[in-house]
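For this view, one protein chain was removed and the others were kept in their places.
And now, chain A:
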Amino acid sequence: MNTVRHVKIVSKKPFWNIDKAHDCRACQTPCKSACKTSVTVGNQVCEIKKPVKRWIW
């Protein structure tokens, strides 16, 4: 975390942190995850950026 005197930067511009041309839409459809009755997109994981050591598609 980047701390100045009054503000701690917890996360810096993650929506802009795109390291490859996106719109691959290879990530999970929200209703295939554990929601089923409400769209939860913010907590889905990007197929390109996701950590390696986990179940992989």
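Just so it is clear, a contact is a pair of C-beta atoms (placed from the backbone, for glycine too) under 8 Å apart; a residue touches a chain by one contact, two chains touch by 3 or more; residues count from 1.
By our rule, contacts and distances are computed from a predicted model.
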Taking the list "Anti-sigma factor NepR domain-containing protein", "Stage III sporulation protein AE", "Nitrate/nitrite transporter NarK" or "Thioether cross-link-forming SCIFF peptide maturase", the UniProt entry for the undisplayed chain gives the protein name "Thioether cross-link-forming SCIFF peptide maturase"
Against the hidden chain, chain A presents residues 1, 4-18, 22-23, 25-46, 48-57
